[in-house]
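Here the complex is missing a single protein chain, while all its other protein chains stay put.
Order of writing sets the chain letters: A, B and C. Residues in each chain are counted from 1.
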Amino acid sequence: MLKVGLLGAGRIGWVHAKAITAHGGSTLVAVSDFIPESAQKLAAEYGCEARSTDDIIADPAIDAILIATSTDTHSDLMEKATAAGKAVLCEKPVDLSLERARACQRVVAETGQPVMIGFNRRFDPSFGALKAALDAGEIGKAELLSITSFDPAPPPVAYVKVSGGLFRDMMIHDFDMSQFIMGATPVSLTAAATSIVDPAIGEAGDVDTAVVTMTYADGRIAVIKNSRRAAYGYDQRLEVLGAEGLLQAQNMLENLVVKSTKQGVTGAKPTFFFLERYMPAYTAEWDSFVTAVTKGTAMPVTLQDGVNALAMAEAATLSAKEGKPVRIEDV
Amino acid sequence: MLKVGLLGAGRIGWVHAKAITAHGGSTLVAVSDFIPESAQKLAAEYGCEARSTDDIIADPAIDAILIATSTDTHSDLMEKATAAGKAVLCEKPVDLSLERARACQRVVAETGQPVMIGFNRRFDPSFGALKAALDAGEIGKAELLSITSFDPAPPPVAYVKVSGGLFRDMMIHDFDMSQFIMGATPVSLTAAATSIVDPAIGEAGDVDTAVVTMTYADGRIAVIKNSRRAAYGYDQRLEVLGAEGLLQAQNMLENLVVKSTKQGVTGAKPTFFFLERYMPAYTAEWDSFVTAVTKGTAMPVTLQDGVNALAMAEAATLSAKEGKPVRIEDV
Amino acid sequence: MLKVGLLGAGRIGWVHAKAITAHGGSTLVAVSDFIPESAQKLAAEYGCEARSTDDIIADPAIDAILIATSTDTHSDLMEKATAAGKAVLCEKPVDLSLERARACQRVVAETGQPVMIGFNRRFDPSFGALKAALDAGEIGKAELLSITSFDPAPPPVAYVKVSGGLFRDMMIHDFDMSQFIMGATPVSLTAAATSIVDPAIGEAGDVDTAVVTMTYADGRIAVIKNSRRAAYGYDQRLEVLGAEGLLQAQNMLENLVVKSTKQGVTGAKPTFFFLERYMPAYTAEWDSFVTAVTKGTAMPVTLQDGVNALAMAEAATLSAKEGKPVRIEDV
Partner (left out) sequence: MLKVGLLGAGRIGWVHAKAITAHGGSTLVAVSDFIPESAQKLAAEYGCEARSTDDIIADPAIDAILIATSTDTHSDLMEKATAAGKAVLCEKPVDLSLERARACQRVVAETGQPVMIGFNRRFDPSFGALKAALDAGEIGKAELLSITSFDPAPPPVAYVKVSGGLFRDMMIHDFDMSQFIMGATPVSLTAAATSIVDPAIGEAGDVDTAVVTMTYADGRIAVIKNSRRAAYGYDQRLEVLGAEGLLQAQNMLENLVVKSTKQGVTGAKPTFFFLERYMPAYTAEWDSFVTAVTKGTAMPVTLQDGVNALAMAEAATLSAKEGKPVRIEDV
């Protein structure tokens, strides 16, 4: 039974608390939050203790730490937790600073402790089935990957300002998905971006709509489209063109009902947002972490993956700003 | 070049005139109608002569007669046209009277002339592809056939009164489709019917909604659903469950556009009615007739098929009236 | 906190144990089974006691009994449990004997205890959404209901022999669904049935493929299709034609991946069977039971509903045997 300490009792902390407690091989021992009441509330709901972060990390009875705090604390906490001999699952992104993330990676590597980055979408059953079909050669060699990833509505501008920007905060998931599907990082990328959804986002120095095109050493191409607003719900599609066919992952709809009237043939909307769409993925993510820690096998998503995704986000941020292609090795 | 005389210049006559003139192997020589102006109008549009029915049948320069007149004249005209040595394509149904249809069949048989009944849906590309897949064994042995066939809106009550009733006028197409798919006629059937769409149809002695269940000698079952009203357009679906799978023919939609909004994910309605849905089928039907006549091969839909479908309609009419199963051999 | 005793530790007992323990408002206190080891195994997994059925029913600390035993014990156990002052959720069908079920209903009524019958499909989110849309008038007045309900593979013949037959064992769900959607029971019905999937089922006196057509007092019609085998998975579709449109509940697929190759455009199969498809429905069913018991509100599915569904099954069995329509009031 893996004994787990949870750092962070915000929305995503609750998601993880549910997965940890529902899992047959893990127990939630303690939770911390910089707002003590938040930690107490979660602790009450899931039957664990509310303690301080330092206390949790220092507790020799705790085997693993799940970091679900704000991004600016990720690197510090990964370093402390691994130094204390814990296995770590850290939420994305690794850091807003690529330099800091790389430094963290070096520090963590010296401890030899296993660290996994929480790119939950890799554990979505449909993306997993698509990846398996691709790896099985069902459409031949991949040539062109397209990812469509639209949020239902933009976050508050206050959040946007501290988010690190669309590329580090939102597209980071898609950058990871691209390396998951393609099995490689691109050589270079070009970003086109705009704040057409909400001018206030532009005034805050960020964008809300972006297209990034990435090219790979072997000639493959990937394109990622992001928008902060899809009025019809969470749009999470992915398709790969290969030498012998096309694989697509379609949207999950709210239900299976179709209505035909004079107005047309209408099915349900896509599920609203990530909690509705990806809860099974969070559960599977946690299971894969428990399995890897327990069996001592390789982490399914590594800190290197997290640093790579952040490098792509850094390159895209630069490309959008300067209006030219950026080589990944140059960031 | 097959020289053709067309009897009947109503709506379906125009459909056939278009197919005859567009076909590279046939020429429309003449058309007749009991309203002379109707014949003249069609003749002017398609560049042929408007003549009397008797004159057309007697013309030795005409090879084939297409009968698109009112149902009560079909048997007489088939007899006369075959007696005059013509090949005949006659619109469905053969007759409203099963007895008269059988008598016609005997008279026609003595002439040895080829006669085809216009069950156009057999020539619909999707139904044809489904039949081909079934015959190729793609889902194993057929076990259960379901036909959904809804018109967009009920016809005028005046038409209903002379139509012979829903089973002979509308479901006749589905009875034929059942023998096309199943390759057999049923042993017995049971009909449930109601005039829930429009009470005036019930007052006129007919029904507007009906379900017929048919059983076959080898244990297979087929069910046909008809309604005179589908607010969303012409609903023409068919599915066969077999030992190894299911084959479905879905509706043809007006276009390929899908709109996703807060209200859901909406595609186009089905095409409005038979002219929109089955025009390619009429064209293919005519081509198969020309080919069979020209090459002297067997008719793809025989007068026997037409009589069989009428027998099913007769049995269904009786079953709905008496509220009990009826054996086909008893009608 | 509702304290629950579970009778029956078979496959469906495990499903309910999971729902009971996961629910925030109920606790699983004890389980019994006629095979003591089965009860012990379930008890160990879910942290409750394995006890005798009589002991559980007699325990004053237990509020509610969930009956998940073999069908032949349902009536007796409902009578005993309600006599002991328990609220009861009993699996379908009520009984194999309509007479016994009606007797049970009278006995239970005298106790005044609330009893719910486990027609889980009413709690499926898609069927629920369809029902809500219908009740909201989105397609006008219902006219024609069609239910397609195919199991992936037939059960062992040994099971078939004690099952009460397809109508009482399998179609019972669809009979209940018909009254859920239509809000009424039919006046009469006609069944056509065959053992085309497996002759051994026919030799055992049962059928494996059946179509039942039901007519209602107000002219509406419903048709139910059942097959014990759908090679492609669990086929659970439902559609209602109304005056202003059509509502359909489509199949749940295993995932959202679509592959396009030379062979066509292929999506995933339907989910395999009821555990995959209806687990959320079992969870929602239990929640509705807990709510009704706790708040003292009406049961969402009553014993009367269970008796009605059984009467339809009885009528269908008779109709299939005698080859004629049967009035529900005559069984």
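We adopt the following convention: a residue touches a chain if its C-beta (ideal position, glycine included) is under 8 Å from a C-beta of that chain, and two chains touch if they have at least 3 such contacts.
All values derive from a computational prediction rather than experimental measurement.
Trainee: So which of A:244, A:276 or A:329 would be touching the chain we can't see?
Mentor: Spelled out, the listed residue whose C-beta touches the missing chain is A:244.
Trainee: Looking at the full complex, which residue from B:115, B:130, B:144 or B:292 touches the chain that isn't shown here?
Mentor: B:130
Trainee: Would you indicate which residue among A:40, A:213 or A:304 is in contact with the undisplayed chain?
Mentor: The single option touching the absent chain is A:213.
Trainee: Tell me which stretches of chain A touch the chain missing from the display.
Mentor: Touch with the absent chain occurs at residues 139-140, 143-144, 146, 148, 150, 190, 192-197, 209-211, 213-215, 218-221, 223, 225, 227, 229-232, 235, 241, 243-246, 323-325.
Trainee: Over the whole complex, note the residues of chain B touching the chain we left out.
Mentor: 125-126, 129-130, 133, 138-139, 244-252, 254-262, 268
Trainee: Take the complete complex as the reference. Which residues in chain C touch the chain that isn't displayed?
Mentor: Given the touch definition above, chain C has residues 230-233, 235, 253, 259-270 touching the missing chain.
What we mean here is this: only the chains that are shown with their structure count from here on.
Trainee: Compare the two sides of the chain A and chain B interface and say whether they are made mostly of the same residue numbers, over half shared, or of different ones.
Mentor: Shared-number fraction above one half, so same.
Trainee: If you average the Cα atoms per chain, which one ends up farthest from chain A?
Mentor: Computed centres place B farthest from chain A.
Trainee: Counting C-beta pairs in contact, which chain pair ranks first?
Mentor: B-C
Trainee: From the Cα centroids, identify the chain that ends up most central relative to all protein Cα atoms.
Mentor: Of all chains shown, the one whose C-alpha centroid lies nearest the global centroid is C.
Trainee: Working from the CA atoms, figure out how many degrees chain B turns to land on chain C, in steps of 5.
Mentor: 180
Trainee: Rounded to a whole Å, what is the gap between the Cα centroids of chain B and chain C?
Mentor: From the centre of chain B to the centre of chain C is 41 Å.
Trainee: Report the inter-chain centroid distance for chain A and chain B in whole angstrom, where each centroid is the mean of the CA atoms.
Mentor: The mean C-alpha positions of chain A and chain B differ by 58 Å.
Trainee: Residue numbers in chain A touching 2 or more other chains?
Mentor: 259-262, 268
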